[in-house]
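All protein chains but one are shown at their positions in the complex.
Per-chain numbering from 1; labels A and B assigned in written order.
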């Protein structure tokens, strides 16, 4: 691994974030070869690499710990795995691609016929060149994944099957980092980091979140930002179980994944549906000038399932480009370093920053001069020759004045006026400085 | 009349209701020749025939009884009616078709010229072969209905006009049958049975409701079911007037009519508009795979006008196929035994049963494990190999768990998830048995 951090150029260019795609992609490339799972050394190595970028707090939760309805499972580690033919050739080799082994496979070392081996082999008939990704976390079994074309050509033979894994007491590992803001109210950014060599579904989110954390750590934002790098499902359940009291501080949140491919943005709303984060994402995407899709919450997906379970019901949505299960490369060996690219990663980074900026600037004001319009002209805030249309900034001031009733947020004003909330925020600042508004503390 | 009940095959085939169309149609065929009106022996004969199928309670309300703003009218009976030409030939003959006489015509027996007769003749210029259906319940008059083609060809002549009717003190008759369920809360099924030889508008509802009552009487449903066989308008007013206290038990209701033709289903919503029955019908029709139409409530139509009057405002909608007044055969002799058919009647029966099933199974649960998802796998409720999409039943469990907050009904979950409520109900039962849910008693 490099001893140069990927985020260094990002940190150095806080004013010009246009070139973040390269470093983000570079971090993905480094993390790609590691065989991660929901527990074990692959996950730990991943967090160690991220620790070079951000001061990650690493937690270990022992096997058997009760986390709500779940139990932290045995820790899985794997050193090697293969199927050899009778000539002693490795015809399926974990060292070639870690997707070849069903994740969480129990150890096995046996000779067997093709008929015995066959039920343990997984392939994709529709995509005969790709290796599928399969897991078996909660049922003890083993298996291999391979291209369907290869599976079809396997001859009758006596095969030597070896999975040199351990599934034993140990611990579940996750990483956490909090950027302190002016308020203790938090925005949660959660990414799962438990998938092995899969770039879009997993590493795109991991890498963008890491660089985002590095960037925000240089600022003094309004909100505090909590970053979680966790194994999917069991990780968010574990974190929520250990932080039940803390959860009330989380005001908004995003699960990030599949944000490195060339697809349009897809946002899955929180269970609340019209939460501030849902509206902020909708606003940014609507003003992006690009096609996008916003879908309703459903209880299937990533860790938003847990954050949005009815006992928590947090305002956490999920930002993706091509959504899980809807692109052919999903959960296959084709979700590789070619499937993600620096430009998409950069745009994802910028878009997330824009969403956070909306949340940061979404203040509520009260008009201190609410009876008729105040005379903006005498304060130098308005064009002086009448008869022509007002400019965008003047319209923004008029909207902010008209709708600042002490309850409507700038985002609410943006939704009604169809103006960009960032222009409204600038207008509000100017009006505030002119003594025409007062911010309401919520 | 047959001494074999039509519902016998239905009762015998509770498990396989596919063949209900034949018996339902058979009952229509038997009832078709009877000259019904809002009072009188035709209505009584009809109820007597239905009594062979279900243990109908028959009520008689005397002429002159005050029912809210209305008064029960004189009883009308008719034995014969005709117009004879000067050759003594019956050129219009009640015995040929009971629509030939304006329903509730006062007795008349006179010689008259065509000019005198003409204002008493009704026809349909647009449908010159059909006999229209006309009534005059509340204004004492008489008249004949005939095909327009025949009307146009009537020569000058001296005609003998005879209507051998009586309009005298008597009573208004209606039938009532209540299938007792586990709860005293009721679902009302109301059909008007006051139209003479008209199949779709009248007998389709009468016959389907009868067979439905016979079917439900074999079960022990959650709700009690009250079936009313009444004359239109005055019948529902009379029943409501005599059961004012009872009305609070009616939780849902359907008026059934025009459900025997080949048209798509049309549902007219209750005045409440979003009542549970309205949502249940919308759900069943949306999942039927067939085209359908749902219309808003209006105060014109059938007895839902009375059930939905502002002093009651019951959750009663009206289920039809081709809606009244919107098919040319409506209120003409063309609404005959050819216009309705066993297949449509069977489908109507099944659809109503499906609606009732939704109401029966629309329970409300609270998730007993609301913090994060419970681990379905360890309870044998979830597929164990990860990486593929969940099956429909697994999605149903996730939705039920996520939205069971003690207030949202299964139908509410179905509307949000766009899943079939019957699949959700099965999922809820499985989760309930696994101890993950508790039903809320409303």
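We take it that a residue touches a chain if its C-beta (ideal position, glycine included) is under 8 Å from a C-beta of that chain, and two chains touch if they have at least 3 such contacts.
None of these values were measured; they are calculated from a predicted model.
Q: Among B:25, B:43, B:133 or B:265, exactly one should touch the missing chain; which is it?
A: Answering carefully, the residue with contact to the hidden chain is B:133.
Q: Please give every residue of chain B in contact with the chain that is not shown.
A: Residues 67-70, 132-139, 233, 236-237, 240-241, 244, 271, 296, 298-300, 305-306, 308-312, 325, 331 of chain B touch the chain absent from view.
Q: Please identify, in ascending order, the residues of chain A that touch the omitted chain?
A: 367, 369-375, 377-378, 384-387, 389-390, 395, 398-399, 401-405, 416-417
Please note the rule applied: only the chains that are shown with their structure count from here on.
Q: Which angle of rotation, from 0 to 180°, maps the CA atoms of chain A onto the equivalent atoms of chain B, to the nearest 5?
A: Rotating chain A by 120 degrees superposes it on chain B.
Q: If you average the CA atoms of chain A and of chain B, how many Å lie between those two points?
A: 55
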